[in-house]
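Working notes for the structure below.
Missing here is one protein chain; the remaining ones are kept as they sit in the complex.
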Amino acid sequence: MSSISQNAEVARADRLIERHEKDNTTIFGFWVYLMTDCVLFASLFATFAVLRNNTFGGPSGATLFSLPYVLVETLSLLTSSFTCGLALVSAQARRKTQTIIWFIITFALGLTFLSLELSEFHKFVVMGDSWRRSGFLSAYFTLVGTHGLHISIGLLWMAVMIVFIYKRGINKLTMKRIRMLSMFWHFLDVVWIFIFTIVYLFGALHA
Amino acid sequence: MMIHHLSTTFGSLLGRLSLKWLPHDPITAFGAILLAAVPIGAALLITYTKRWRWLYREWLTTQDPKRIGIMYIIVAILMGLRGLADVILIRTQQALSSGSNHGILTASHFQQIISAHGTIMIFFVAMGLMFGIINLIVPLQIGARDVAFPFLNATGFWLFFAGMALINVSLIIGDFSATGWLAYPPLSELKYSPTVGVDYWIWSLEIAGIGSLLAGINFVVTIIKKRVKGMSLMKMPLFCWSVLGSMSLVIFAFPILTVTLTLLALDRTIGTHFFTAGYGGNMMMYVNLIWAWGHPEVYILVLPAFGIYSEVAAVFSRKKLFGYASMVWAIWAIVILSFIVWLHHFFTMGAGSDVNAFFGIMTMIIAVPTGVKLFNWLFTMYKGKLNMKTPLYWLIAFVVVFTIGGMAGVLMAVPPVDFQLHNSLFLVAHFHMMIVSGVLFGYFAGITYWYPKFLGFKLNERLGRYAFWSWLVGFLLAFVPLYILGFMGATRRLDHYSSSLGWQPLFVVAAIGVVFIIAGVIFQILQLIVSIWQRNGELKAGHDPWDGRTLEWSLPTPIPVYNFARLPEVSTRDAYWEAKKTNYIDDRPYEPILIPKNSPLGLVIAAGAFIFGFAVVWHIWWLAVLGLAVSIFGLIYRSMDEHTEYKLSAAEVKQMDQMRFQEIKS
Partner (left out) sequence: MRINKKWLVIFLVLISFITVAGIYLSRVNIPVLEPKGPVADKEFRLLVGITAIMLIVAVPVFLLLAYVVWRYREDNPKRGQYVPDWEHSRWLEGLWWVIPTILILIVSVISWNASYALNPYRPILTSKKALVIQAVSLDWKWLFIYPDQHIASVNLVEFPLKTPVHFYLTSDAPMNSFWLPQLSGQIYTMAGMQTQLYLASDVIGNFTGRSANLSGAGFAGMQFIAKSVKKGTFDSWVERVKTHSLELSLSAYRKLERPSSYMPVTYYANPAKGLFGDIIAKYMVPYGQAHENMGGVSS
């Protein structure tokens, strides 16, 4: 009798290990995906580097960019990364409401960032400096815009995540997804640091 | 203002689409009708035999890599037939179109056909066969019950299918790209290619490419994380190593393709200037980017075929693979080198001597690991006991053809020699020799080798032999003249040439070669039919007809959905070969198994992508938004579903397993 229950115990433990391995596999897979996204951004950075001086008589970064404005954008995104981290910490502590609140704050900051970016785009386009103006502007809009698109996807994901946590609470599955969402969000933050440095900072410095 | 920019392109409800885009000339119309007849005929047949429910349950919604693999291969074979139809038109045109005769096709139609031929053969035939065989074999060889991400895998297949569908729709409505299989700008820009052709090319590759990327992620993770206990990396079958190399290339190369195609699409659709002539665009940046993907792509296709040859060499020589460690190192040398050679595709751009020389030398260095592999296969056969069956024939033909093609490759890696051979028919002969022998022959060998594992009977050997000889003779007749034509100054993609050049006889020989290849294909189709006919006779195969070495041969045929009722115990290479030496009887207890439930959502996501692609091609923006919404909806809906697996209890597994073995015994 006892040996049978012992066997069942062992089997259950095995299944738990299997579950755990499965979660690990998913996280590992997500890292691999992030690597492909890295290559994607690297290609876009490369095109930007090639085209950065091809202004074809149009404006260069130095005349276009306003560093204080971009700094505000950067701060809102960096802060959102921080609050996203707090959401993860709350989730690990199994605090459902707190997690949701931090995610809502993160969402709001992300939305702020996106609005700032779009209004900057709008300003340039109104001035006649759209992606049609020159190779440089094509590369600028596409690189920064692709990051913005990723942010939008991240926001959509976060919205779904908030509903998901609200409905199902914090369990193994939601925990795994929260972890991946936060990886994604931090990744976008890192990409933005590169954009800020290479596109805006270098662009504004090089006359 | 931003809205205004976009709204100029919004236009009417149907965008650029109108009935005038239906085919007019007889050849295209015939092709379009034939093509439309395939799905319509299939649909009628399914309705007539009342098989829709079966199709939906067993195939359209399946998450089982074995079934997905078979679907990949079926799509690839059908697309191969279309690619072959393109070949027939190309060879006929070039055999006739000399002097005052302008052949059967207009220049633009001819150029569409060569573009379609290249695109289809690489993306939908070679990639399809590759992913098909990987899906079928990799989980079995590493002793896994499933891939790491079954849903992702199924979605990848359906995206591949959607891309395939889109490229075929281009034959029915609109036109196809007439800019070669890689669509160099500025020719592929709106200014020089104003119709929908290039857009079809972009979006069908974009969608299929994202599918490939998903599959790549899945298989890298599968091989790294799902190997059975005891199978360390250096104990993996070599096919799995080659797939790991190939899929690593996929995850690094395909994002570059995604970016490149997107940028070209942006140029054509919203008026950016990445690759335009003027406005600060840089056309050579496109050529760099596309080859930064394109060269690794060649190795993505070739490496798994190398893996198949390694399996075939060992099994059909009844001997251990020679130089396993060397083989692994060679694979990784090729993987790394393949990323630093892309510039050899355009030495003639006028880069400096040092740049050209560097890329040329890197290219030549690839010949070293490739040569090592050739010698190792030869020495696997040496001191073996050669079971002369068709897979081994393909291997032998491959060694000969690949060596000749490889020599041509090293020649062209020397920049000044390349100046004389670049874009000539010599180049065309070279890469067909590499890809047909290095990829297609390999997949033929693989299909013949693994066929009985899945269907329970072997393929007819005699017809296979006929197919082999027809293919080989036809192939040499079709491509050796092209080497000479290259020396004679004939460039690729010519729809017409002067009669005074003396090229016509060689083009005629090449066309005769294609007749032999068609005979080979007919023998292959016959082989399939006859083998099904004879399946219960001498072709009937047990679970291990070739005296196999790797784990897939330990399984019963047909393979149960969970692959392994009890996970195998592995402690050496060639695990099954070693196990057969001992009389081990597995009496371990059965355990419950989790199996992914069927889901139609992969299909839904891909359908959304197809609608999106079609709509963007024709500038029907509302439909594009709708298609995208369908895909996103499918994704979110899937994420809400927590119950994606069902459980087979230990008792059920035991019952199913013992029933199978009783069937084998009886």
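We just call them A and B in the order they show up, numbering each chain from 1.
Simple rule for what comes next: a residue touches a chain if its C-beta (ideal position, glycine included) is under 8 Å from a C-beta of that chain, and two chains touch if they have at least 3 such contacts.
Quantities reported herein were computed from a predicted structural model and do not represent experimental measurements.
Q: Among B:Leu60, B:Ile340, B:Val399 or B:Leu455, which one is in touch with the chain left out?
A: B:Val399
Q: For a quick check of understanding: of B:Asp418, B:Asp544 or B:Asp657, which residue touches the chain that isn't displayed?
A: B:Asp418
Q: From the listed residues B:Val368, B:Ile532, B:Met640 or B:Met659, report the one that touches the chain absent from this view.
A: The one listed residue touching the chain not shown is B:Val368.
Q: Using the touch definition from the top, which of B:Ala36, B:Leu60, B:Ile88 or B:Ala277 touches the missing chain?
A: For the chain that is not drawn, the touching residue is B:Ala277.
Q: Among B:Phe346, B:Tyr576 or B:Tyr590, which residue is in touch with the absent chain?
A: The single option touching the absent chain is B:Phe346.
Q: So which of B:Phe176, B:Phe219, B:Phe254 or B:Phe322 would be touching the chain we can't see?
A: B:Phe322
Q: What chain A residues would touch the chain not displayed?
A: Considering the whole complex, chain A reaches the absent chain at 56-57.
Q: Residues on chain B that touch the omitted chain in the whole complex?
A: On the side of chain B, residues 106-108, 111, 178-180, 184-187, 191-192, 277-279, 283-284, 317-326, 346, 348-350, 352-354, 356-357, 360-361, 364-365, 367-368, 371-372, 374-376, 378-379, 381-388, 396, 399-400, 403-404, 407, 410-411, 413-424, 484, 486-489, 491-498, 501-502, 505 touch the unshown chain.
Heads up, the rule we're going with is that only the chains that are shown with their structure count from here on.
Q: Can you compute the centre-to-centre distance for chain A and chain B, using the mean CA position of each chain? Integer Å is fine.
A: The separation of the two C-alpha centroids amounts to 33 Å.
Q: Going by the contact rule set out above, which residues of chain A touch chain B in the complex?
A: 7, 11, 14-15, 21, 24-26, 28-29, 32-33, 35-37, 39-40, 43-44, 46-47, 50-51, 54-56, 58, 121-122, 125-126, 130-136, 138-139, 141-142, 156, 160, 164, 168, 173, 177
Q: Could you list, by residue number, the parts of chain B that touch chain A in their complex?
A: Per the touch definition, chain B meets chain A at residues 1-2, 5, 148-149, 152, 213, 217-218, 220-221, 224-226, 251-252, 254-256, 258-260, 263, 266-267, 270-274, 276, 278-282, 285, 289, 292, 589, 591-592, 632, 636, 639-640, 642.
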